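In this view, the complex is presented without one of its protein chains, the others remaining in place.
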Amino acid sequence: MPDLNGAVTEQDQQRVWAALDKFRIEIPSWGFANTGTRFGKFSQPAAASTIEEKFADAAQVNALTGVSSTMALHVLWDLPSGKSDIPKIQQLERTYGIRSGSINPNLFQDQEYKYGSICNPSAEIRGNALSHLLDSVEIGRALNSRDVSMWVSDGSNYPGTQSIRRRIEYMEEVLAATHAALGPDQRMLVEYKPFEPAFYHTDIADWGMALELARRAGPKAKVLVDTGHHLQGTNIEQIVAWLLHLNALGGFHFNDRKFADDDLTLGSIDPYQVFRIFHEILSDTTTNFNDIAFMIDQSHNLKGKVEAMVQTVATAQELYAKAALVDHAKLAELQKSCSLVEAEETFREAFWTDVRPIVRAWRQSHNLPANPLTALAESGYVEKISQERSAKNAASVSSYA
Amino acid sequence: MPDLNGAVTEQDQQRVWAALDKFRIEIPSWGFANTGTRFGKFSQPAAASTIEEKFADAAQVNALTGVSSTMALHVLWDLPSGKSDIPKIQQLERTYGIRSGSINPNLFQDQEYKYGSICNPSAEIRGNALSHLLDSVEIGRALNSRDVSMWVSDGSNYPGTQSIRRRIEYMEEVLAATHAALGPDQRMLVEYKPFEPAFYHTDIADWGMALELARRAGPKAKVLVDTGHHLQGTNIEQIVAWLLHLNALGGFHFNDRKFADDDLTLGSIDPYQVFRIFHEILSDTTTNFNDIAFMIDQSHNLKGKVEAMVQTVATAQELYAKAALVDHAKLAELQKSCSLVEAEETFREAFWTDVRPIVRAWRQSHNLPANPLTALAESGYVEKISQERSAKNAASVSSYA
Amino acid sequence: MPDLNGAVTEQDQQRVWAALDKFRIEIPSWGFANTGTRFGKFSQPAAASTIEEKFADAAQVNALTGVSSTMALHVLWDLPSGKSDIPKIQQLERTYGIRSGSINPNLFQDQEYKYGSICNPSAEIRGNALSHLLDSVEIGRALNSRDVSMWVSDGSNYPGTQSIRRRIEYMEEVLAATHAALGPDQRMLVEYKPFEPAFYHTDIADWGMALELARRAGPKAKVLVDTGHHLQGTNIEQIVAWLLHLNALGGFHFNDRKFADDDLTLGSIDPYQVFRIFHEILSDTTTNFNDIAFMIDQSHNLKGKVEAMVQTVATAQELYAKAALVDHAKLAELQKSCSLVEAEETFREAFWTDVRPIVRAWRQSHNLPANPLTALAESGYVEKISQERSAKNAASVSSYA
Partner (left out) sequence: MPDLNGAVTEQDQQRVWAALDKFRIEIPSWGFANTGTRFGKFSQPAAASTIEEKFADAAQVNALTGVSSTMALHVLWDLPSGKSDIPKIQQLERTYGIRSGSINPNLFQDQEYKYGSICNPSAEIRGNALSHLLDSVEIGRALNSRDVSMWVSDGSNYPGTQSIRRRIEYMEEVLAATHAALGPDQRMLVEYKPFEPAFYHTDIADWGMALELARRAGPKAKVLVDTGHHLQGTNIEQIVAWLLHLNALGGFHFNDRKFADDDLTLGSIDPYQVFRIFHEILSDTTTNFNDIAFMIDQSHNLKGKVEAMVQTVATAQELYAKAALVDHAKLAELQKSCSLVEAEETFREAFWTDVRPIVRAWRQSHNLPANPLTALAESGYVEKISQERSAKNAASVSSYA
């Protein structure tokens, strides 16, 4: 193992090493595609527009990082023909050595979801939404994917225009029916978000609502924390602590933001917060680590897509490694005696320490490049796919007007 | 009944009238006392500094409004000798015709609560906090008060200095023990607040945490919503809807704010939001209206204290009357058909309508002054108490330094 | 004049009437078009997709309200061929009796603006942006439009990726060159916005930056306040007061929001705030009222577009009428003596008063329908255009994927 600096003991390093051994993070297929804001998309020549291209890109990311061998799928975009696309996906899994990760139904894009999907006052539309959810569950089971990640974007834009109460009941019904269809190894992850695309009220606005709905649905339903889905000033690590305490944390959609759900790359705005979230997880003794799905959910509107993904995986590893450096026994002692400055210094010591040498050593010991971003640049991969894909991509630009 | 205007039918007016008949709002004893910010208090000559003065002021407010016959008590400030002050309170109740309202323990002022009260790492300090809570329960029972309103101000100021997880367990233990002591007609209301006086984390930060703690404590524990205790952008009426749905809404601490927990007078910043909160309650069909405690919790730092209280009661009545004007059947129909503009106009019609004539008529029919604020001015009450109290108050100014 | 209620004197009514006489509000062409969020657009059969349809819709709104005879144009969308579209616009002005309002350049949609337009590190791209601005100025002059409304959406998504400082200098250069091209009766309005579509930094983030840039550009540059472009908790009416004090207020983009730049209909979330903004304007004695451009800037993603526009104009009139009711002399007296409760009651008296009867009377005296929304419904206009446009609109749906 490398010499970090005098302050990092052999024991510290072993703890970090062991933590790295068990850390995996899932990448989203849509992170390789062109995305944008309501004001338009900036098209990138290297963007993936087919599911095969997304598998190829994911394989490249995993070849460089070694910790991201699953890819989240978005049903509508990646399996446009629904269940009949399953064999194709399975073929791609074999070809690229990437397994299907969480399955993401789409409840926001169809024109009939204008006033809501599973909260829509129309029983027929709610029924259609349920069908899509049941298909998604079936797809997940066929692909041996554990998690169905449910983001319900329903809400309303104006006070008085919808009954908040009645819509709770609608949701409960659909979620229970979806839960009933889950296979023995499947889970349903309920995501929450305070606003956008609805602006006045979002039907699942916070972790409390997501938790209630998950419980009503059944024991395989857990809460999914998207780090960008909180009001300004929220203490996210406290929510993580509560969900762990209640045995209700299903996993994360990782990203960063400055104001709203900006879907920026993890740790780009507030890396200390990411460190604190990892700390809550690593100091937990009640939850099976593998029951927490670490997933990326970002929109790489401006950054190169493959570059952004590699950068995110590397940053996640490094912030996680910092959290693994925390000396829990010493910290607990100082917290108990309310030695504030000493406790904080002990905690922050781990954050200040440059863990990159040890992460690099870990990578090299697994025959991975020490610096995945540099390796990506040297590989010429992005240039290659840019050439292959650019003509096709130039045509697909959409805009606000 | 008065003629509001052409758009308000006889039936509408009866609905409002009936709603007014059942509306009562509790005033807090501390609303009559000198309060301030961390930068100092501005002393008012008419401020109350004894419990008798607070009872006198409450009686004056109720004489003018007729809907505020109970006064919330703060154990530490109003019963400084604890249980032995009970007879004195009972005597004041008889003298002033004001009953004791909710009982408010104090878990923030003692020096030993520096690092927390019921979440303090010290078992001894937690024990002391529990004792105070048990005393408060006993006081409540002796005074025939239904609710013990628990604001737990515990938290920490710096990441890493306290274990968020461990403190959850501490709280659960104390709250369960407190619940066990409740009499058959008593309830425990669990309040939440995202920040202040602790700045990094508050142990009960949001309604989800309050709800979990209430449930663990037992069936007599409900959630208390203080309208100033939310992050910017929170949809408070949605939380109210959820708590009603879950049969977990215990009551309100009403006030208004622009940014943080400013404790301004109700409706002074965003009256439309107050209207929406009342609407959720009035459109609820599952909860016993009397199970919802409507309480004021404000700090009248600059406004005259009795004036501010009368103004708040009157404003609460008027915004509540507006909400009572909403045509629920028509609104439900329009919500179901997603007729957004029509639904909003139906909803807002009630808000735009000037209900003051009907509220005035209701007051007069109960031998109350049509305009309580004007009546207060004419009564000379504030001048009288200013003269009586001013010398005493001049001495009690405290400051930041 | 109608009898409002006892509290509203003949003199009050005359003041409101006179205020209504001078109030005009501009509607945006894009408010009639399909808009959405980054997650997709919900297509409406009645949406306008051609400039002629937008003129027709604007004419309909003005026929019903009588106060919205100008329509803001978006250069890229409404004059896709640039200056050569001017004769076509002039023809439509004559046909529909609607004049061209403010001219809105587009600095965000072209692929080359990925990293900025007038702040782009590339001198060539900045030059292209300047060309577009100069064209916009020329279009404005040809159409006898006073204002070029400049929303610069430039910014960056990640710390360190752009030089904030250097970009200020780029902007100053382009804005000065644009100002130099303004005709004698033209103005340049500089808009600010704290985030979106850029997430880490927006080059013109607040009114202070907009003001500095306007001053550097020249005397015909003023600040444009979009009510949705502020951080949570901002006191917008205070900014309005400061801009009036500095003689730098050019106008408004009116809309409402709960959290971010939600572009909801005016007054739908916080009507009291709109009232307060109008109050600052109506209590100003230094600015020529006509120098303030009142413009709507909303996205009617869910509401019917023509309905939403009519509703907004009516609501703006009514909230403005409430502000006109304020008794300035009495209020000034009470503010001076710091009679807080009395001052607030005097101020709010105007807000509580139902001014709809007087606004209806004003409309009828101008041969306009008393209730424009009802009149719209009775006109069958929306049904008519839905039939005419629906086939065309069904094809144009875009989405996130």
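Each chain carries a letter (A, B and C) given by its place in the written order, and its residues are counted from 1.
Simple rule for what comes next: contacts are C-beta pairs under 8 Å (C-beta built on N, C-alpha and C of every residue); 3 or more make two chains touch, one makes a residue touch a chain.
As the structure is a prediction and not an experimental result, all values here were calculated from the model.
K.L.:
One chain isn't shown here. Among B:P28, B:G66, B:P194 or B:P372, which residue touches it?
P.N.:
The one listed residue touching the chain not shown is B:P194.
K.L.:
Which listed residue, C:Y115, C:F254, C:W352 or C:Y381, touches the chain dropped from view?
P.N.:
C:Y115
K.L.:
Which one, B:S100, B:S153, B:S283 or B:N371, makes contact with the chain that was left out?
P.N.:
Residue touching the chain left out of view: B:S153.
K.L.:
Just checking the interface: what residues of chain C touch the absent partner chain?
P.N.:
114-115, 121, 157-166, 168-169, 194-195, 200-201, 205-209, 211-212, 231-235, 237-238, 241-242, 244-246, 272, 276, 279-280, 283-284, 331-332, 335-338, 340, 343-344, 346-348
K.L.:
Since one chain isn't shown, list which residues of chain A touch it in the complete complex.
P.N.:
Output for chain A: 5, 232-233, 235, 258-259, 268-273, 302-304, 307-308, 311, 318, 340-341, 344-345, 351-354, 356-357, 373.
K.L.:
Pick out the residues on chain B that sit against the missing chain.
P.N.:
Its contact residues with the unshown chain are 30, 33, 35-40, 42-43, 74, 76-77, 108-109, 111, 114-115, 153, 157-159, 194-197, 199-200, 231-232, 257-260, 262, 264-265, 268-269, 301-303, 397-401.
We adopt the following convention: only the chains that are shown with their structure count from here on.
K.L.:
Roughly how far apart in rotation are chain A and chain B when fitted on CA atoms, stated in degrees to the nearest 5?
P.N.:
Resulting rotation angle: about 180 degrees.
K.L.:
Could you work out how far the Cα centre of chain A sits from that of chain B, in whole Å?
P.N.:
Each chain reduced to its C-alpha mean, chain A and chain B end up 40 Å apart.
K.L.:
Can you work out the whole-Å distance between the CA centroids of chain A and chain C?
P.N.:
That pair's centroid distance is 38 Å.
K.L.:
Can you list the chain B residues in contact with two or more other chains?
P.N.:
Correct list: 232-233, 235, 272, 340, 344.
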